[in-house]
Each structure stands twice: as C-alpha cells, then as structure tokens.
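What you see is the complex with one protein chain gone and the rest in place.
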Amino acid sequence: MSAGKLAVGILGATGAVGQKLVAMLASHPWFEVTALAASERSAGRRYRDAVHWLEPVALPKRAADLVVQGVAPPLPCDLVLSALDAVTAKGAEPAFAAIGTPVVSNASAFRMHPRVPLVIPEVNPDHLDLVATQEFGGGFIVTNPNCSTVGLTAALKPLDDAFGVEAAQVTTLQAVSGAGYPGVPALDILGNVIPGIDGEEDKLETEPGKLLGKLAGGSIEPAPVRISAQTTRVPVVDGHLLTVSVRLGTRTGAAEARRALAAYRSPIADLRLPSAPTRFLAVLDGDAAPQPRLHASLGGGMTVAVGRVRPCPVLDVRLVVLVHNTVRGAAGAAILNAELLVARGLIGGRRPARRPPPEPL
Amino acid sequence: MSAGKLAVGILGATGAVGQKLVAMLASHPWFEVTALAASERSAGRRYRDAVHWLEPVALPKRAADLVVQGVAPPLPCDLVLSALDAVTAKGAEPAFAAIGTPVVSNASAFRMHPRVPLVIPEVNPDHLDLVATQEFGGGFIVTNPNCSTVGLTAALKPLDDAFGVEAAQVTTLQAVSGAGYPGVPALDILGNVIPGIDGEEDKLETEPGKLLGKLAGGSIEPAPVRISAQTTRVPVVDGHLLTVSVRLGTRTGAAEARRALAAYRSPIADLRLPSAPTRFLAVLDGDAAPQPRLHASLGGGMTVAVGRVRPCPVLDVRLVVLVHNTVRGAAGAAILNAELLVARGLIGGRRPARRPPPEPL
Amino acid sequence: MSAGKLAVGILGATGAVGQKLVAMLASHPWFEVTALAASERSAGRRYRDAVHWLEPVALPKRAADLVVQGVAPPLPCDLVLSALDAVTAKGAEPAFAAIGTPVVSNASAFRMHPRVPLVIPEVNPDHLDLVATQEFGGGFIVTNPNCSTVGLTAALKPLDDAFGVEAAQVTTLQAVSGAGYPGVPALDILGNVIPGIDGEEDKLETEPGKLLGKLAGGSIEPAPVRISAQTTRVPVVDGHLLTVSVRLGTRTGAAEARRALAAYRSPIADLRLPSAPTRFLAVLDGDAAPQPRLHASLGGGMTVAVGRVRPCPVLDVRLVVLVHNTVRGAAGAAILNAELLVARGLIGGRRPARRPPPEPL
Partner (left out) sequence: MSAGKLAVGILGATGAVGQKLVAMLASHPWFEVTALAASERSAGRRYRDAVHWLEPVALPKRAADLVVQGVAPPLPCDLVLSALDAVTAKGAEPAFAAIGTPVVSNASAFRMHPRVPLVIPEVNPDHLDLVATQEFGGGFIVTNPNCSTVGLTAALKPLDDAFGVEAAQVTTLQAVSGAGYPGVPALDILGNVIPGIDGEEDKLETEPGKLLGKLAGGSIEPAPVRISAQTTRVPVVDGHLLTVSVRLGTRTGAAEARRALAAYRSPIADLRLPSAPTRFLAVLDGDAAPQPRLHASLGGGMTVAVGRVRPCPVLDVRLVVLVHNTVRGAAGAAILNAELLVARGLIGGRRPARRPPPEPL
C-alpha cells in the first residue's frame, strides 16, 4: 500500500464496470485498490483467474494478484466503490455503510432514496450534504446516475440555469458495454438495432429531476421537468448518443442556447480533482458531431460532448449529446464522486493536494 | 420480351436502388426490364461488367446481358423507373416525360413540385390524379417519398385519420444502404453512429405534409403538421428505425392509437397489386420490436412495422417504426406506384388481371 | 396434418438450428412438423412463448401453436431431426432410435461412431448403407458434419476424386450464428475477431477423413488426409469463409483444379430432392469472391461457393470456400439427409415424386 493513499474496495469487481474501475484506478494519485469483491462464484480465486478481462490494456499486476472476496463487510479498505447490480446493492451497500465504510455507488438501488445524494460533481455537488441526514450507520451511501442520465443532465443543466427546462424528448442510441458482460448476444445486435432497453427509460425520466433539484431543509425538491425517453441499443462498444429536444421556460434561440452550453462553468473546477476533465462540456462544431468513435474518449472519457444545437420546430431547441457510458456514465462517475467526497473532507479526513492547473491546449 | 408484359427502363441502373429494381423486377408478373441506363462511365458496357453487384442473389441473366445506355430519351420501353440522383433527375426526368414516357421516380427532384404526385399507394392513391395537370409533354412524372418519410407517414396516416396529427418528433436510425454505393466509408461507421444525414431532415419535415394533404381543385393542400427530425446513421445494412412522438388533435390514449394503427385498411387493398403486401402496417407486440434484422423483410420488405405504442409524457403518443429503406422506401415504392398507375389505366392502357386473394396465414 | 406428408419432430427446437429447421420446414413438400421438443425450461409451453424467435420471417403459425415437449421418446412423428447439443444428443438420440424412430442429427455426438453414417448427400450418399449395421433398435441414427467441415469437404471432394488430397491447411472465419443463442457476447465480437473456437478445430481435422473415406465390408475406411485447422470467429451473422491450401497426390496446376471443381457432378442430382440446390458447388469468378453477405444464400443457402483457385507457393493449390453455416452446414444438411433417406426408402417406405427438372436461369 503506497503511503498516503486511501484504500479502496471494489464491489462487483469482475463485471464490466468493476473492471473499468480496476483499470482506471491502476495509477490513481489518491486511491489504491486493496480489496476486490464479487459473487460467490468468483470469491476465493485470484482476480486474474476469476475475471474475463475485457479492457484493452494489460490487467494491472497488483489487482491481478488479489484474492477476490465475497460482497460482505468488512473489507480491508477506507471506502468502497460499488459496481453491483441493483438487487445485490440493495442488501450489501447499507451493510457496508452500517459498519462505517463510505459507499460510492454506481448501482441504481438507492439513487432515488430521499436521503441518498445522486450526484454529478459538475452539476449538483452541494447535494452531497444530504449524507448528513443518512442513518445507515457510521458510513453513508452516495450514488451517481444512470449512464444516459449523465449525458442528458449535463446538457440540460446549463439550459436549466439560463432559461429553465420544462420538458425534454430524448432518444438514446446506447452502446453494448452499458449492458455489462455477457450482456447483449451478438446474434441480437450485429448489424441491428434494438428498441427498448429494460428499465432505462424510467431512469432517464426520473433521475434528471432529482439532479436538477434543490437541496433545502435536508431534502431534495426535484425540478419540475417532464421527460419522454425512447431508448435503443446499437452495435457500438462504448459511447451513448442522445438526440434531445427541449422545451424551455424562457423561449430562446438556438444561438443563445449554444452560448449557454459553451459558457457553462463547472462549480468544482477550482478543486482540480484528479479525474475531472479540463472541459466538462465540449460543444462541437460540424453537422456530424458528436460521434462515439471520435468523441467518446475526449477528456479521457470524462467530457460530455454536445453538437448540432438547433431550433426545434416542435419544442424549442434540439441538440445531440454523447457520453462515454462506462467512464463518465459509470466508473469515472463514481471515482469523481469519491474524489469530491475526499476534497470535501467527507472521506479520509484530509484534503489531498490539488492538481497543478492544466496548461492550455 | 414476354407477351403481355410492359417494357420497363431503369434510370440509374448501376446504383444501389437501381440494382434493387433489377433484382425485384427479375420475375415480375407485369413488368420486364428492357433497358438499363446509367452515367457515361457505364454506358456502352454490358450490365454485368458495368455493375458492382451488391444484391445477395445472383445477377438476373437477362439484365446481365443488356448493354447499358446513357440517361437520355428515348429508351426502348413503355415506362421508366428512375433511381437517379436528384441533380441528374432534374434534367432527365422531364425529358422522358416530354416524349411521352411515363416516369415513376424515386428521386427527390420533383417530389415537392406542385403538379407532381408524391404517392404512397396505401396512403394517398388519389393524388395520382394530379398528373392530369402536368405539362411535361405526353408523359408525366410520379414520385415516391424519401425512405424515412415512408415509414413516418405510414404510421402517421391512421393517427391523422382518427385523431388528427398536429406535430411529430422523430429520430431516425438509418441503415447504410440508404446512402447508396460507395456511400458511407466503413471507417466512419464501423462500431459507430453518426448524427446528421445531409438533406434527410428537411425531407422528413416537409414531405409528410404533402402526403397527408388533400387534393382539391387540381392542387395539394398540405396537412398542417409540424415535424422535427433528427437523423442518425447506424451500422445496419437495411432497415431504417424511427422513434416517434406525436401530438394529436384529439387527445387520446395509447391503446386507442394502437387500435387505429392496427385497424388501418389500405385503400388499394382490393386492387391486389403484385407488390402490395398482405399487411401494409404490422403492429408488433413486445418491448423490443420492431428490429431491422428481424422485421425489415416482413411482407417481402413492403410491410411497415410499428411497435411500442405508448403514451408520451411530453406530447401524446409515442411509438417505434421500421421501414425497409431500399424496398418499401425506394425500389419497391416505385414499383408499387407503377403498378397502381397500370391498375388505374394511366400506364399501358389496360388493367392486368388481379392477383388471387391471399390465403390467411 | 396434410395428407401424404411425413410427420417430423424437432429435437432442440428452441435453439438457433432448431428455429432454422422450423423455418425451413414451414412449407416443405414432404415433411410436416408435428412435434417440437426442448429442455425442461421450455417443455409445456406453447412454442410461440418458449422461443426467442431469431429468424427474419414471421414465426410459422402451425409451429407457433404447438406445445413444446421434453426431449424423450416417444413423440408423435415418423422421424426426428435433432438439433441437440452433443451431451443431450448422446443420451436422447439412441433412445429415439431404440423405439424405432429414425434420427437425422446435426449433433456431433455420433458423427465419428463407426456404425453411424456421417453424410453430405452430394459427397458420400452411399455411406447411408452403414445404417444396416446399427443396433440401436428399430430406428437408426444418421448425422451430418460440422458446419465448417461441410464447406471444406465440398471443396476437397472433387480434388480428391481427380488428384488425391494428401493434406490441407485451413483457416476459418466463422459467423456468430454458428455458436447458437445466446452464443457469443456482443462485447467480445463487435469490431473484433477471436481466434480459436472451442472444439471446432478437432472436428475439421477429423471429419473430412470419414466423409472422403470408403465404405467397405460394413465399415468406413477413412481417407488418409492430414488437415491443419485454425479457426476464428468474425462479426458476421451467417456464412463461414475458409481459406484453404491443398497438397495433392498428383501435382497439378490451379487451372486443372478449378476445372475439376467446376465439373463436379453431384451423385444425387438425378433424385432432384426438394432441398438439393441446382448447383452443389458454384465456382465464382473475381478476386474478391466468395463473400458471406453476397454468396451465402446462393441456392437458398444450400450451394457451397468457391473462389480464388490459385497455385500455392507452399503446398499445391489454394482457394477460398464459403458455406452457409446454419443452412448447408446444419439445418439444411439434416433436411437433405432426411430427404435422401426417404428417396432411398429408408424412411417412410415409399419414394415421393421427383421435383420437375429446374428451368435454366
């Protein structure tokens, strides 16, 4: 264990998001992976033997040698990052919190729980204060949204701040990595698209309201935004694309909307968190942007890309959004939440040194 | 030339839609391909040598042996089917009409011309009467819509009849065959999706109004429907998928909308045209339908499939539509228009025998 | 049950090959599906509810309504076609044979059994006589080869007849449908190729020897051909491509080899079996043929395509082979074997009428 780093346990370490966490934390300046937990089938085996490694980099040696443990507290770590499925998370995450281990979760189980913060650091970092209301035990649970919700909300936030967002129509084109592993059978998706992803539309229609809501008096008052989501699965590995049309409270033109998007300033920019991208939102030029293959990895996968901001003949403004679903929409989302918790002193009890300011590109 | 068949020339015969016309007409009961015309590069060569054959069936022998001619009248045929690009069509199609050759065109050049019928036989067959107003010469021009427009309008028509359609939001996921050949580079689309298809959104936003419009006093009064279209290209070979949300004049539930779609009766059903599918619209069950790979070829590619008819939290009703873009949306659309013209006596001067009624499935 | 048709049961009816059998038999002139059997999970449910239908045609109504039964005799049918996995086949197929039901199997369990014919009708129809040696009971078991083996052997047979085949190097590029359903996860194969398909190389290296062998004295003497197979999985839905290099007994040029391939005459051509293609082997011209998307469906998927017949700098002759893996390599292979058994009087006790001779294309 490197001096000065926080020890991190990963719940659901053999799944697709768990693997991404392992890969992203391999050389993290603040965190070090000290425990890997997964289902009974994997527990007791070395991670290298238990995992069907899917990341396009070599399996980090330190993680490879760890013996996988069961998903139950205690684990030898200062916090856990959870990549569990919703059902397992429902039972396991409170158990970790109960013994004083902070849980930073990508699972959906507690996202809409009234005392659990649902946070995108660049959107609603103040919602973290909600943890003070939790009664899980000495620890707490903090969650990040569904992968598509991250992209949608990143685009809605600047518009909501500037003009108010009343309603949004969204169609998603989602990558297969969002379904985990083994996930989508090749026979279903090769040269095909599939409408209707189980459970996703409900998340897209409810989570943005909480994210754009206001914390007051110890609870979140959701923003009054109506959302209609149609989801589809497409034969793309990484990167969810969303077409969005928005009804604004203050009718405005596309040029103003574009300016508001481009001008949006991350409220945590000054913290210079290790995983925070230089640009939270990149507003791209061109009629054919963003695209998953070209733009999903901007900012190391942590930048949300927006393009084609145009007037909408039916609502007010329309645009296209791209989010790297397993980075910004899952593993990176949880890591950035954990970094913010550390910076706020809610984990680890000290604030690590800031990154030096980035050089301009 | 088989006795009793009409002689058909194909304009743009080496392109993707031209090839589909050749393939679909190989054993047509009324039509026989007697002339193939293409650009100067191909003219003078046998079709088998000039074409980069892309259809998954053997090149029909008769067509293979024809010598490709230039795109200029006259051609040895009773009518021409045009799969030309818009620019070439602009000049060539009136030239054929001028010498008395009926032109049934898939090109966009004259779709919005006030005297040119834009027809989906199952939607607005009466618009064919507009040809009486044309002054191109002894012939005339009839067009079919853009491939995505066919799918969208097929779904809107029953709703418009029953409840009135005020507005529609549509996002398309379009197959690469819609871009012709060579069309989309593999490097652009493999494992990727591309938003924004040049020119398509304008067609989707304007053509349905004409198709749903009323012919009165020798001109079409377009239906007052506002449409917002966002297009994307996806790595699918054939089959455009559309997610659609609709604002209805009479607010109604999803169940009523579904019933209207399922109950829609084709106004040309009694004609039993050779290329008309048993079902114009197939309303599919299940949360994951329609899909291009499974449903694009229903009815030989001439059936439009609809699924996921649900209430929309922002507009009124939403649904998913699938159309085989090169069959129902292009080659088959033109062929069916030609068949309808024959049945109406506007081509060939006689009505061929009807098909026997189909057996129930 | 249609008068005069043989009643067929399908074992493993819900799997990918089972579905293909259902689809191909929907309008078969000799056979009618009267029983569908699958694992306990499906037994007792209507086929329409038990199956995740993957074929791009509508589920045939008659089959859809059948109640799925367990994989155990007796079933109400004159013969069974087996699309079982090898382990289940090992127990179930002899049980059907024991009660007098002929088993025509695509499973690998008995392919190399010394008394079980392994047959490609156009290659070694005489091997069917081996059933006389079987002692399973009143019935018998006949098998077809592995999907890739069909393609390889189809190409080797004319060369073996003409020049003798001593050895062959083969690399396969295999479609995902060959792995069944759910089969290959999309995350593994999208934009990727995977070397090494479990169990396939052994089949490719052993089955051709039996197929090219001689039946004498009640047993098969395998042909002395050494084969080296390297398999890969590619993101293709249907159609296995094989690159092959051959060492011949009589050294010969590529032109002679090509002539031998083109001149090969199917020994069962005169029987005009319903599923036998007009051409068993199609030798294609051009530097870029055959290709799965263009040529896998030639002859309704029952034609094996060969191209690029050239001299080999290391062995003698090289070429490329394409076989539709779920039709010619699986479902169609079993159906054609069943048709041959009927024609030989080994099933049904009568010879159905021949097809009329095909018209030239």
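Going in written order, the chains are labelled A, B and C, and every chain counts its residues from 1.
Following the convention adopted for this analysis, a contact is a pair of C-beta atoms (placed from the backbone, for glycine too) under 8 Å apart; a residue touches a chain by one contact, two chains touch by 3 or more.
On a predicted model such as this, the values are computed, not experimentally measured, just so you know.
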Would you mind spotting which of B:Ala98, B:Met112 or B:Leu190 touches the chain that isn't drawn?
B:Leu190
Could you list which residues of chain B touch the chain missing from the display?
16, 54, 176-177, 181-191, 235-237
When the complex is taken as a whole, what residues of chain C touch the one chain not shown?
167-169, 171, 173, 190-196, 198, 205, 226-228, 230, 232, 234-237, 241, 243, 245, 247, 287-294, 307-308, 312-315, 318, 320
State which residues belonging to chain A touch the missing partner chain.
53-58, 61, 190-191, 237, 293-298, 361
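Everything below uses one rule, namely that only the chains that are shown with their structure count from here on.
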Report the most central chain, judged by the distance from each chain's C-alpha mean to the global C-alpha mean.
B
Could you work out how far the Cα centre of chain A sits from that of chain C, in whole Å?
48
Could you say which residues in chain C touch two or more other chains, in rising order?
54, 190-191, 237
